[in-house]
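I'd like to ask some things about the structure below.
This part shows chain A:
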Amino acid sequence: MKKLLKVALAAFMAVGLTACSGSGEKDEVTVAFVTDTGGINDKSFNQTSYQGLVDFTKEMGYAEPKYIESKADADYIPNLTTFADEKVDLIVAAGFKFDKAIAAVAEKYADQKLLVIDVGWLDAGKYKNVQQAVFTEHEGSFLVGVVAALKAQELGEKTVGYITGGDSASMLKFYAGYQQGVWAVDPEMKVLYDNANKFDDVALGKTLAEKQFAECSVIFHAAGGTGNGVIEAAKEAVLNGKEKWVIGVDKDQYEEGFYDDAKTKSVILTSMLKRVDVAAYNAAKAVAEGTFKGGVVTYALKDNGVGLPENNPNLTDDITAKVKDFTQKVVDGEITVSETPVTNAENPNTTFTGSTSQN
Partner candidate 1 sequence: MKKYSHLTISLIAVATGLIFAFLLTLLTGKNPYDLLTALVRSMTGFNLQNIGSFNITYVLNWFLNAVPIILTGLSVAFAYRTGLFNIGGEGQIIAGSTAAAAVAILFDLPPVIHPIVCILAAALAGALWGLLPGFLKAYRNINEVVICIMMNYSGMYFCSWFTKRFLPIDPNTNERTISILKSAELPQVFTSTTSQFNWGFLVAIIGLFVFWFIIEKTTFGYSLRATGFNKEAARFAGMKVERNITLSMMIAGAFSGIAGAVLILGIYKYGRIFTTFDNYGFDGISVALVGGAQSIGVFLAGLLFGLFKAASGNLQLFNIPKEISELIQAIIIYLVAIQYAITLLLNKINMKKNKNQLENKVEGGNTSCN
Partner candidate 2 sequence: MDYAIEMLNITKDFPGIRANDNVTIRVKNNTVHALLGENGAGKSTIMSILFGLYQPTSGTIKVKGKEVVIDDPNVANELGIGMVHQHFKLIDCFTVTENIILGMEPKGKLGTIDIKKAAKRVEELSKTYGLNVDPNAKISDISVGMQQRVEILKMLYRNAEILIFDEPTAVLTPQEIHELMKIMRNLIKEGKTILLITHKLKEIKEAADECTVLRKGKCIGTINVADTSEEEMARMMVGRDVNFSVEKGEAHLKENILEIKNLCVKDVKGLPAVKDFSLTVRAGEIVGLAGIDGNGQTELVYALTGLCKAESGEIILKNQNITKMPIKKRLKSGMSHVPEDRHKHGLVLDFTLKENFIIHCYDSSPFSKNFVLQPKAIDDYADKLIEQFDVRSGQGKNTLTRSMSGGNQQKAIIAREIDRSSDLLLVVQPTRGLDVGAIEYIHKRIVQERDAGKAVLLVSFELDEIMNLSDRIAVIHNGELSGLVYRKDIDENDLGLMMTGSMKKVEAL
């Protein structure tokens, strides 16, 4: 027993010494990422944002960026602080839950450059080194609203569906844009609304989707992991001979919609892209080039911050062309998309009755 311990200790020391000498040179730009409780492989904004940093380091030939996964909301500040103490050049975090933590760390480390995605309300004058990246999700959602309505028309229906994971102000932007997109095609079309209140409940997503699919054939989900249940429900319906479609969110979810063994057919009609990776990449690049600035940076349709994927195998040329028209109109400012949704009281063609939270 004692002998074994000695050998093991010696081994640690030996490996340790070699490890010490191997750490990187200082002229590299170092970037790091802190996830929320979803983890790095969440197939959502943690993963996508981190991918932006990976793209950056690959391009520059640096080592892969470090990251820390948070186990609880209480870990955000300690994890950000850990990187700040390591004197990392840029720390990135994604999600509105990070707002207070980023502010607290920025206050302690005035020189630390930070990028927070999906937060746009921190005092830009006070936190000079915090870049806040926001997206015009309503614009992107407007386009998928157009797609949904056109597809419904193609199928001879007058209803489309929408399932969300929450009803915070930033989540309501999705539904607002979606409504307007649908009604831009057909003002009489009904837009269903259901709130799962959770981003990680696959079973609930499936239940809600099954409910909506009884009335319509196209659902746009803005519900993270809960949305996987929506996709699941569509696959089941398709395998039972019905035609059902799902519009994905954040990244191109086409591959997640495969329902045949050959992986050629997908229930994903299209996806509403939110290029958080671009935001992360841009910020890292800016740090490398010395052009990083604090304050709110908006990624709009015209900046390719939101939009549809380049390839949409399930869209007809006709729809693609019409979407292109609408894209141009939004980019040109001919159409302005509102960020607040219309409630059932204002327009009976929506089932949305208002946010559940009191303001």
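Just a few scattered comments:
Following the convention adopted for this analysis, a contact is a pair of C-beta atoms (placed from the backbone, for glycine too) under 8 Å apart; a residue touches a chain by one contact, two chains touch by 3 or more; residues count from 1.
Inclusion criterion for the candidates: all candidates are chains of the complex that A comes from, given by their letters.
Every value quoted in this text rests on a predicted model; they were computed, and no experiment measured them.
Note on chain A: across the options 1 or 2, its touching candidate in this complex is 1. Chain A makes touch with candidate 1 in their complex at residues 8, 11-13, 15-16, 19-20, 23, 66-69, 71-75, 77-79, 81-86, 96-97, 99-100, 105, 108-109, 119, 121, 166-171, 197-198, 200, 355-359.
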